[in-house]
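Every protein chain but one is kept in place in this view of the complex.
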Amino acid sequence: MTLTDTRGTMSGLDFFRKMLTGELPPPPMLALLGIRLVEVEHGRVVFAARVEERFYNGTGVAHGGFAATLLDTALGCAINSTTPAGTRFTTLELKVNLTRALTVDVGDVRCEGQVLHVGHRTGVSEARIVDARGKLYAHATTTCIAIESSRSAEGSRGPEGSRGSAFPTG
Amino acid sequence: MTLTDTRGTMSGLDFFRKMLTGELPPPPMLALLGIRLVEVEHGRVVFAARVEERFYNGTGVAHGGFAATLLDTALGCAINSTTPAGTRFTTLELKVNLTRALTVDVGDVRCEGQVLHVGHRTGVSEARIVDARGKLYAHATTTCIAIESSRSAEGSRGPEGSRGSAFPTG
Amino acid sequence: MTLTDTRGTMSGLDFFRKMLTGELPPPPMLALLGIRLVEVEHGRVVFAARVEERFYNGTGVAHGGFAATLLDTALGCAINSTTPAGTRFTTLELKVNLTRALTVDVGDVRCEGQVLHVGHRTGVSEARIVDARGKLYAHATTTCIAIESSRSAEGSRGPEGSRGSAFPTG
Partner (left out) sequence: MTLTDTRGTMSGLDFFRKMLTGELPPPPMLALLGIRLVEVEHGRVVFAARVEERFYNGTGVAHGGFAATLLDTALGCAINSTTPAGTRFTTLELKVNLTRALTVDVGDVRCEGQVLHVGHRTGVSEARIVDARGKLYAHATTTCIAIESSRSAEGSRGPEGSRGSAFPTG
């Protein structure tokens, strides 16, 4: 059973709790970038990460994509922590504000995601990256849309599915 | 001489041309995610990448951070391809719209970044990820702010520098 | 029959064509700000407006809300110009980049909206404000979500409907 299949059998909160205890492995991209889930409750999650030189762009600081990946993770999981088994949300859009450069000198950072709104069809959340002293490095908001987990094998894994015919209106 | 130091000695276009020919190495984050510069001209760049399972999130598709990293790369480089030696732009904000799921079935994608506006202090650009047939997977826009490359060693590597005193107004 | 009811009986393109010829009146907010539809085709619309001092903020330029209203109009109508009778899209999010100040000296501006993606559930478009010489003043992108027009009387006029009961956790 894949991680995706497992997700379909339990609520978002149960899924993330199993990830927190290590009973479920982290998704590949999080493993690649060293992003670790450290707290989860209904509507709120915290991830930890560490700035490393392998995440740098060509100007001696972490690539904006590092912050974006960390923020997108927290934004989406905050919303998905509110869902019952069989429902999950996928990201429609993401907006990131970068307020300070992330360098290896910053070291460990936390990224907290918090739900702003969850309805039947859409969810909105915000997230921020802070260092050990609480200094803000980045802030982001997202819009997610609800999809049925059970249909994931049918090509409906994106906002519209990868097949045009996969989505009815609503 | 680091990649960052090298950047300070030449125009953005010269820098990216040397990266295109392999005379300069790709930045660490691009190497990590397999993102390759394939075209560059004044105000426009194209990067290529390939969706792999190691970029997946927990739902069987590429993490939104993969698209965000690819888009952020193209957005920033499009603006920086217009700069003289000694000047470069850093990202203030990034907004990404995801229109289709990126999976290994999609395979190779291209990401084209194009300048919308470059002034003395700020730059705005747009970028899109398309597959071999031109189908749109994601679109993004960014705002960048000009900083002086020569001051990068002084802690001014982010929007405000990592030291509060590093930036005069303007 | 209200403007909203009328919209439910015809395609988006037919609706906007009747607005273009004056057979249908402009929506109240457009009348208030002097925003006029001047071109419409499948997936693309153009609106015209004129910067006036009554749109100014406290710093001697047009309020950002003037550009935002003009852009939001073009973004949404570009997507809705592609819809059949009985379906329309409502805005989930809007991101605006302001590149130059809009003042009365600028005078007449055009705002062109263009579809980037329209699926069964969501639409993404971009729009830009330019002056008579084509100079860019603002750029924006949006995500819209499909709703059934016929349900508008039932309180589903927003992303989730305007009734409290539609929202379990919001």
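Order of writing sets the chain letters: A, B and C. Residues in each chain are counted from 1.
In this section, contacts are C-beta pairs under 8 Å (C-beta built on N, C-alpha and C of every residue); 3 or more make two chains touch, one makes a residue touch a chain.
Since this is a predicted model, take the numbers as computed values, not measurements.
Peer 1: Could you run through the displayed chains and say which ones the absent chain touches?
Peer 2: Counted over the whole complex, the chain not pictured touches A, B, C.
Peer 1: May I ask which residue of B:29, B:62 or B:92 touches the chain that does not appear here?
Peer 2: B:92
Peer 1: In the whole complex, not just what's shown, which of C:27, C:84 or C:107 touches the removed chain?
Peer 2: In the full complex, the listed residue that touches the missing chain is C:27.
Peer 1: Out of B:48, B:85 or B:145, point to the residue that touches the absent chain in the complete complex.
Peer 2: B:145
Peer 1: Write the list of chain B residues that the hidden chain touches.
Peer 2: Per the touch rule, chain B residues meeting the hidden chain are 43, 82, 92-93, 95, 115, 117-122, 143, 145, 159-160, 164, 167-170.
Peer 1: Since one chain has been left out of the picture, which residues of chain A touch it in the full complex?
Peer 2: 95, 97, 99-100, 116-117, 119, 122, 124, 126, 128, 136, 139, 141, 143
Peer 1: Would you write out the residues of chain C that touch the absent chain, in ascending order?
Peer 2: Considering the whole complex, chain C reaches the absent chain at 2-4, 7, 15, 19, 27-30, 32-33, 53-66, 68-70, 72-73, 76, 88, 90-103, 105-106, 135-136, 152, 157-162, 164, 167, 170.
FYI, only the chains that are shown with their structure count from here on.
Peer 1: Any idea how many Å lie between the Cα centroids of chain A and chain C?
Peer 2: Inter-chain centre distance comes to 31 Å.
Peer 1: With centres defined as the mean C-alpha position, give me the chain A-chain B separation in Å.
Peer 2: Taking the average C-alpha coordinate of chain A and of chain B, the gap between them is 21 Å.
Peer 1: In chain B, which residues are in touch with two or more of the other chains?
Peer 2: Chain B, residues with two or more chain partners: 95, 97, 99-100.
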